[in-house]
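Have a look at this one before I ask anything.
The complex appears here without one of its protein chains, the remainder shown in place.
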């Protein structure tokens, strides 16, 4: 079996996501590469949640929507997912809630009722059933539960054992999975962003909660003591951005994170960072918009928005990671870049990268680190008009005067309004943008994968879907993923001119395709769009790509 | 004399701007076409202000920096402007403050000291001197002062008469100006925006002060009672935008106005207007950025910013008027457009249009008026999924349920998160954008002036400078001014492909030229930029254009 | 399903205090109808959060606004058409966090709106972060070692800002709360109700509140007394703490004029504008 897919569906508050997590860990612990996608609604209890976990001996960068084993913990999930089966797939339903279901019935609820908090425990039933289906013994399951379900462990062990017993005759060893090599850890995109920035020297993280960026805050808050990080959740996003800018001006590597609506509130501060030349890394994790939109789903519709932020003219790099692993390194890299060029920088991502989880192989010591140009003594001028536009830094408290200024200013940071001074500082910032551009030309700004005459362009989370579709469909094509969207790596695009080109993105207007056309001068032959809040499904996308290539 | 230019310089708080105004009125009253530019700093008293007034028998769309008569009321102004003279120009200095000046000395201050508030009165001295120089009799001046300087009239009349007496032997009738036809009124750009919107049916204006947009608020507040307008200045720009959106949802034609920094704070609400399909006209009047920048000067650096506002995907027209007169009609037109398509719309302008004053010939009854599609009875669905994407409106209070929603929603306005519903509403908004685009193709979206093989592209306030430069330099070229920047009128651009093309704008990075290239597919041969906070000077620009064409 | 409930599936957690609020609101609307305020005159808005879902469930017209801005949205509706009776539902994150400034200014200008704050002491919908109302030590995902801040006392602050109707309700005392809502809607000016709303998932305060709430018979005689009441350390008073008569903002701004219902005829407008342009 190339890919094994497990799906678990049920109500929010019944441990569905936890079950997805545990299932992924279970498969990963056997040395498989795993991809986990959690689908949940904007509510706390009830409704319909599900997690899909796809695993393979090879690299895997997407879940599949046809499951080999689909376990539905309630009737609604059963109705929704009963047909989401791969060939030979097995549907398991909760026989307490679904009367005449097709597939294998398991009494998840009535078994759970023997213990306190039955609602919370049914998810574990799904995991135990998976364990049976992939041939784990009762002892192996026992060991796994001991590490994965520590809270209320005794009852958990008993419940899991009971389910194991009931499921074994029905499903025992139905799926023979190979055993892989050394197990890899798994990370959510947001965990990767948080830890990557920390590895890159983050000092302070300021954020106000907003899905799908909130978990960056949660992860960093939970590790703030061990990692020696300042983590603050203030009154609103305006405070977030301005506190972060203040902190950066005093030398702290600062980061903020939010989604579209909160990011809008930071826009004034982004322009402030542009003018004052404050290094600031902003994480923008998108969801379907406009406005409040669909908070817990995904979309790549904030590209133009990210590129157009902030009034006036100043350099601001924007980059988007293609998966969790890249997110780790990219957040450190952008932090370093922000400090190198004293600019705001945006890491653009979306729910699908932020809140999906995948196997990673990370060397944290390889994270980039900020090495800002520092003042080396003598009279200090905050905005020294250097050849490359980058002025040395000096942090207060200091004997020398250090003045950062949101007004147009002279080299010392004092406000001006005379024409020569205005033009001069515009020139300085433009030269800095030029220096940044030249620097980017020496950096990796584009990923390419595979080979073939045709080119598939994708960025951000959709890269994962495209790569998996190419694997699934065994497509002959080169996949090109611009990591940097600003400065847009036009110098890397030359070579793709004239090739048959397809652009793939989760957006209704094709903003990425427009960027490729307008900035990259690429003739896109076909644009494949999706905009229903869900990421591409690799098998479906493979079929679409086949038609387009 | 093709153009007569008058310059008056002095300290803020000494009536310099008032003198510029009066001088412009004086010249306009003689049937000349007049253009007035006020240059002032961000301070209340002191510093250096000046106004330049250029007048002609023909159309005139810019001030010139070489004056025929330059009157400097203090020593600093004298130092700055002593050389800003046209051929045969005369410099008048304040002999009380400048000892050995070149040109004509006048005892403005010592004369003023005979009356109370001498500081306020010296500006009038400049106007009286102008009157003398253009050959006005003491009686004519007396009559003019009676209507233009009503406050403290008696002292004003005496002071003006005294200056007239002193100046007559030195300057009497130095400049012979022709007498024109019927005098035209003069309007500041912001007055035009305010009154144009009012003529177009504005019901409510909400704003928080920010230069150079504040005077829209001041004008509308001062006329709120006579025009029956609601005018509100609330706690901040976030409140501004959201109050306006609430008002629009209840049927009021609402407008807001600000500059870059305040506009950033409205961004979240713009996206809200996009999702809820709320008609809202936003005036964005730029100044040099980024950030606080240079508040009282001019720049066109917020173009990309205006085009990129708001997360998610929704239609939002952006247009920029080429002068005060166009501003009048355009603000009414954009208000009507916002209501026709139930979208936010941006009128992009800058200090040079907003705060310059020129002769206009306006027929207020020709202002466009909103004619929104209204519900015609039966069950009401706020987001009825019509063919052209536009849903009929119904305003609360109403018996039918009317629900506007910032979340993704069904036709009734109830929140949804299922994939089909999300895609459906994205499609509806996209169809609306398409309908808007088709509609724009039938509208005037581009102005063209003059003739020639070469094309000069400009937009917004720079159009005025370019047209004046073309007149001044007698250049053979076609001037093309896209009024609409979004949707960008690509269908109008076809015909300019291949022509020798120059783009002119007040920006350091050439955003407009980029737009022409990327969206319009125009090969721009040369870009002429200025970014020192000052508008182009027509004589200088003519020389630059000559070199470029 | 009654005639004030829409077809939208209700997704509040079983046992959530929002159910009590929902019932009270519907009951208040019935009371108001009985007193001559037809429901179609009522226009609502809501913030973003668990509380905001009442927008989807309640069959009233209105505008589902942004996090922290719902009180500005209804001010706009009121200014456009003073015939509307406007009310908004906000969370404690909404009204005391993101949107606190709007609350203070609505109170200052005596905007004629009713604000109902679902005070559950937590950011419910974003899974349980501390809110401006959370007690010191509250553990949420952004404060895993416990919040280090004291909660605000919004009633005292809004009283200092000039609120003309200040009340506190409890979702567990539906009928009293319904009565407060009806009175708040009838009050001309800024009517503000903080509702104690247990969040069973992240901040279950039923027991606490049941032991602490105490009905106040009538509003305080002075603003100072109302503030003292709001700050009582021992008990949580519920009921109307303060009410005073003061001209509402739209009244001071344009008397009984109505921008959308009494629009000036276009021809008249145009004539005046031409006069202004000519400078007469």
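Read from first to last, the chains carry the letters A, B and C; within each, the first residue is number 1.
Keep this in mind: a residue touches a chain if its C-beta (ideal position, glycine included) is under 8 Å from a C-beta of that chain, and two chains touch if they have at least 3 such contacts.
What you are looking at is a predicted structure, and each value in this text was computed from that prediction instead of being measured.
With respect to the full assembly, the chain omitted from this view is in touch with A, B, C. Of the options C:104, C:166, C:180 or C:277, the residue whose C-beta touches the omitted chain is C:104. Shown as candidates are A:259, A:323 or A:405; the residue that touches the absent chain is A:405. The chain not shown here is touched by just one of C:17, C:62, C:162 or C:219, and that residue is C:162.
The hidden chain makes contact, of the residues A:126, A:245 or A:264, with A:245. Across B:1, B:43 or B:158, the single residue that touches the chain missing here is B:43. Remark: the residues of chain B touching the chain excluded from display are 13, 41-47, 207-211, 214, 217-218, 221-222, 225, 231, 233, 235-236, 261, 291-292. In the full complex, the hidden chain is touched by chain C at residues 100-101, 104-105, 108-109, 132, 148-150, 152-153, 156-157, 160-162, 227, 249, 252-253. Panel shows chain A; residues 185, 187, 195, 198-199, 201, 203-204, 206, 223, 226-230, 232, 234-236, 238-239, 242-252, 254, 268-269, 272, 276, 360, 362, 364-365, 367, 369, 395-407, 413-415 of it touch the chain omitted from the view.
Criterion: only the chains that are shown with their structure count from here on.
The chain pair with the larger count of C-beta pairs in contact, out of A-C and B-C, is B-C. Centre-to-centre, using mean CA coordinates, chain B is 40 Å away from chain C. Of all residues in chain C, those touching 2 or more other chains are 48, 64, 66, listed in ascending order. Within chain A, the positions touching two or more other chains are listed as 41-42, 261, 291-292.
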